[in-house]
Structures are given as C-alpha cells and as structure tokens.
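With one protein chain held back, the other chains of the complex are shown just where they sit.
Showing chain A:
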Amino acid sequence: MSSGKKMWSAALLATAVLAVTAACGSGGDGGGETADGKIKLRFSYWGSDARQKMTEEAIKKFEAKNPTIDVEGEFSDWASYYETLSTKVAGSDAPDVMSLEIRGLREYAERGTLADLASKVNTADVDAKVLTTGAIDGKQFAIPTGVNAFSLLVNKSLVEQAKAELPDDKQWTWDDYIALSNKVTSGSGGKITGTQLSWNPAYLQIYATQKGEQFYAGNKLGLTPETIKEWWSIMQNLIKGKGAPDAAKSSEIGATSIDQSLLGTNTGAMGMWWSNQLGAAAKASGSELDLLRMPKIKGATSGGMFLQPAMFYSASSKSEHAAEAAKFIDYMINDPEAGAIILSDRGLPASSKVLAAVKDKLPDADKKTLAFLDEAKGELTDPPAAPPKGASAMEDILTRYSEEVMFGRMTPDDAAQKFITEANASIAG
C-alpha cells in the first residue's frame, strides 16, 4: 500500500527537519575559524544597551585594523552574566576574552580558567598599584579597564532647600554625617530624607581602614566585632534620628537599582555608590549631583577611600587563539581610538595615555569624578587585592545580618559574631 510509503517518507522528513534545526543551533561554532579563514575571537561582557553599541563600534575598528580576526561579542545583562559565563566554562566553551569584576576574579583565576597575560599586553601606562589588583600569585590574570572609588553622592540643592549646611568634607566625621542627614529630614518637613543606607562591603571596608583594620586578611576576615558593631550604630542612629528611612523602607529600596534610589527619585539628599554611578544617578534625578569624601572617625589618620578597577579583561586559559586574545585586550586598554569610543563606560580609563587623550570628551558627570579623584589622590589608600574566593556572596551576607540588626531581630553582638563566622566559612573554601 502506498500509505505505508507515505508514512515512511513523512517520518524521514520529520527527522531531517529536526536534524537541520539542530545543526543551525550549533552552527558557526566549528573550532574558532570562520568560513572565510578568519580567526574567530569570542568576547563576553555585560551591561546596558549603550555599552553594547559602544563595544560593537570599538570591535569594528579593531577588525578594520586586524582583517584576519573576527571578534564576536557575547553580551548579556549583569543579572545573568555569571550564570551564562560559568555555564559556558563548564561546557568547555569559554569565550576567548572575558570581562570579569574584582569579586569574581579569584573564583575564575584560582580554578585555572584564566591565562597569564604578563608581557602579552602592554601595561606600561597603567598605574602599577591598580594593575596588581589583577595579579594573583605573581600572574597577571586580568587587566583593569578603568577605576572607581566608593564615595558619597550628594544633591546639594536638596540640602540647601532643607536649610541644612554641607560641612567641609575634608574634615567631617560620622557624627557630622548623621547630624546633617537628620537635619535634612527635619528641615524639609520629612519630604526629603537625609540619606539612603548602604550595605556595600566597600563602605564597611572604608570604615575598617579608618580604624586600622583590614576587611580581608588573606583567606579570613580581618574585621573585629567591635568595628562591625560601631559601623552598624551609624545606621541605627540614622534610622533613629529619621536621617534615613526606617528599616523596612531601607531594605525595600536597597533591593532596587540606582534609578529607584532616594537620590535618583529626588526624595533623598545623599547615598553611597561607586563613583561611576554618578552619571546614572544624575540622569535619573535630573538634577546636579556631586561627590563627597566619606566621613571619618574622629582622629583617624587614613580616610580609607581607595581606587578599585571597575572591570577587568582576561583571557581563557583554554583559548586556541591566545595571541589574538591578548592583542584584542591590548587594543581595548591602550588604543586611544577604542578609548575615544568607550570613554568612561568601564571606569575612568586605566591607561594614563588613553585618559589624557579622551579627558575632554568625557561626559560632565565623569569630568566631575575625575576632578574629585585627582583632588583626593593623595588621601587614597592602596587599591586592595582581589578578595578571596567566595567573596561574591559577601554583600548578601553583610546585608542579611545588617537587616537582622536594623529590625532588632538580633543583637549587634550576636549578629557580628555570626556574620564573621559565616563570612569566614564562605571565603575559606
């Protein structure tokens, strides 16, 4: 009967269709060379649409200069970046060039995922101290793209509206900061809140440095319970004096992005962020924002602020095109043409030559950051080394115990002890 034959051919067709679709899915992955004999280089990074456009533009310029290399950008948003990247690495499908940030660096470097880039990428124009943050056990696993400083952002006009006065940030203490915040809230009749709370480990790190302690001492926390408790008392006093929103609202806005922050919505006068967020916060609020030095403990010799790479470029240790990967990284770090496209999108350029070349083209917010960092340069402490493996979870751990304390569900003593125990367990492995 012919119906049997028909059935056979239909089944064959179905199988063929499936085979073709499967082939499409994995198409173009053949060994890292494209059909026209070019070397294919994969480059993964995260960020906004604006960053993707800039990066694609820089890649095009690179390809024009290196006609034998075809760079393929693998882009994702920040929230899913490490998920995607770790899955690719697990599947022996690591991109040749990867963007990493400092908390993830040791996770990858200490597991043999990254290649040593020393003497393969020209780093003569990168500040030596900043450069060493990308080195682990003497191997340069990562090259910093640019720098940031964790600092206090302020909306001066809101402070003035509340008839409060900004103190001199070279001198000011934590008590001044609390008093100012409380004054802004009361002076504005509660319409404007003084400051937003932050549980960023960088904030605690700055405070600890002022007390002469390290956040990380090797694979352990260098913090004492007293320091953590004193640090929490700043936030407790802010909540008590209404200089900051209550614990519930604080944890609610703490879980959102900077656009939804008090500063971003013009409902608060201060907040702490990495300096490259200044532009985003100013854009969200539509008003002028400035950077301030972090307050100090009375009599502290060091302000504790520090530069940290905004991001790193690193190369896969398994890459078949190590030389080309290094070449691409070198271009992204050192080429003024690339710098003129990327500007301060990955932090203020780490290469002093690139920075000098693009200085005047920077957006206003970044010019402000540059001026601020230049002025504060002498007061900064050395950039800290990359934190130990497991530090990716530090912000979550710190936030959790801070919330326990702010809601009064744990005593500061108890929480400080538990925080240290859990943090140590997380970074020991």
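Simple rule for what comes next: a contact is a pair of C-beta atoms (placed from the backbone, for glycine too) under 8 Å apart; a residue touches a chain by one contact, two chains touch by 3 or more; residues count from 1.
We adopt the following convention: contacts and distances are computed from a predicted model.
S.K.: If you look up the hidden chain in UniProt, what protein name do you find among "Heme exporter protein C", "F0F1 ATP synthase subunit epsilon", "Carbohydrate ABC transporter membrane protein 1 (CUT1 family)" or "Manganese/zinc/iron transport system permease protein"?
M.R.: "Carbohydrate ABC transporter membrane protein 1 (CUT1 family)"
S.K.: With the missing chain put back, one of A:Ser44, A:Thr113 or A:Thr195 would touch it. Which one?
M.R.: Going through A:Ser44, A:Thr113 or A:Thr195 one by one, A:Thr113 is the residue touching the chain not shown.
S.K.: Check the options A:Pro201, A:Pro309 or A:Gly390 and report the residue that touches the missing chain.
M.R.: Final answer for the missing-chain contact: A:Gly390.
S.K.: Name, in rising order, the residues on chain A that touch the hidden chain in the full complex.
M.R.: Counting only chain A, the missing chain is touched by 1, 4, 7-8, 10-12, 14-15, 18, 79, 82-83, 86-87, 89-90, 107-108, 111-113, 245-256, 389-390, 392-393, 396, 399-400, 403-404, 407, 409, 426.
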